[in-house]
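This is the structure I want to talk about, given as structure tokens.
All protein chains of the complex are present and in place, except for one that has been dropped.
All chains are identified by letter, namely A and B, in their written order; residue positions are counted from 1 within each chain.
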């Protein structure tokens, strides 16, 4: 099994942002030369998510609204007794999951026609990392 | 690393359906001859999910009810400005996640006694695809 690992760093302007990273995954895959296997794309922070959905601004706002409804920004999370203010971002990470595995078939990301990979920042305005690891032959 | 890739197509009668696919994963695994590794089972659409739970009709209805409570069918999603009507299905996909990885040990799906794999259709009545990819030795 061969592998190739790269890291991306995000530093968003807003507290919450949804950033399409399909092309970044493709670049790492192409550089790896791997034809059959998978790409693991995983946030390295506990206040960010990774998901696959539609590259359409309306649905990204709808997702954001749902997450804010279930896990709103609030002052009184128990986590805030530590001095932190980002309890909601931890909960949003749990709800969206922090990683996806994209199958690689015949040298390409084996995604459906509308599937795009997103990095979901829930507590931005500072450097946050993500790992992309391609594994296969 | 060896691999084997197959695609399933679903065309459900209902808008929402939960279809057990454990046996399909087993068939692809058996055909692959792989003894140690994993099976990636991943929806290729952004309005479907894949999860592991109990093959019991009551709990599948309970799951459906929870998803409809959190992310109800509604007219006023921002996504619907594009002409689509399936915003709720995108949100249900985010909540359930669209993929699972089943470990393969000694040539078998290494599942617990009650674990069954389900394809969750949230916007059916049309052809939808899923990829099963076995990887290992």
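In the analysis below, contacts are C-beta pairs under 8 Å (C-beta built on N, C-alpha and C of every residue); 3 or more make two chains touch, one makes a residue touch a chain.
Not measured: the values here are computed from a predicted model.
A.B. asks: Against the chain that's been left off, what residues of chain B make contact? List them.
C.D. replies: 1, 36-38, 51-54, 56-59, 61-63, 66, 70, 95-97, 100-103, 105, 110-112, 114-115, 135-137
A.B. asks: May I ask you to list the residues on chain A that touch the chain which is not drawn?
C.D. replies: 1, 3, 5, 40, 42-46, 70-71, 77-82, 87, 90-91, 93-95, 97-99, 101, 129, 131, 133, 135
Everything below uses one rule, namely that only the chains that are shown with their structure count from here on.
A.B. asks: Taking each chain's centre as the mean of its CA atoms, how far is chain A from chain B in angstrom?
C.D. replies: Centre-to-centre distance between chain A and chain B: 20 Å.
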